[in-house]
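I'd like to ask some things about the structure below.
A single protein chain has been omitted; all remaining protein chains appear in their positions.
Now for chain A:
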Amino acid sequence: MMRFMLLFSRQGKVRLQKWFNAIGDKERKKITRELVSLVLSRRPKMCNFLDWKDYKVVYKRYASLFFCCAIEESDNELLALEVIHRFVEILDKYFGSVCELDIIFNFEKAYFILDEFLLAGEIQESSKNKVLRAVENSDALQEENQEAEATRSILEEFGLS
């Protein structure tokens, strides 16, 4: 299973973090700090895998963002690399050529997407279309709400509610 996933920028700013098992906040911060600096110190073209503490770390850089995940000893490194890629593809399709800013401003969406894709550290749905459909369905619910909201506020404005 995947233990955690971190997204961070070239400057080391964490943009998204997802922990799949219970680790204390302090320990999380420590892991993040150490791992971010370790990955940033590696040169391009080096191997995408690292043996680090009890984890196997798999990372890949997409433009300005590093996607980094820790998996268990018996997990498959190459496939973890493709988990990252599939996640990037889904984000890309959803946001329409995704960039770091999309993830900063819509971090909650990124989390929702991740929950549809990975759950409990395992792949829940590997089909890109199915994940996107699930996320869009919930967006649709949001819009219904918004319309209701908008109507209500107009009514309020006119003192009709």
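We adopt the following convention: a contact is a pair of C-beta atoms (placed from the backbone, for glycine too) under 8 Å apart; a residue touches a chain by one contact, two chains touch by 3 or more; residues count from 1.
Rule of thumb we're sticking to: contacts and distances are computed from a predicted model.
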Message: I notice the complex is incomplete. Of the names "TBC1 domain family member 13", "AP-2 complex subunit alpha", "Type 2 DNA topoisomerase 6 subunit B-like isoform X1" or "Response regulatory domain-containing protein", which is the UniProt protein name for the chain that's not shown?
response: "AP-2 complex subunit alpha"
Statement: Even though one chain is not shown, chain A touches it at residues 1, 14, 16-17, 21-22, 24-26, 29-30, 33-34, 37-38, 45-51, 53-54, 73-74, 76-79, 81-82, 85-86, 94-96, 102, 104-109, 111-112, 115, 119-120, 122-130, 134, 136-139, 141-143, 145-146, 149
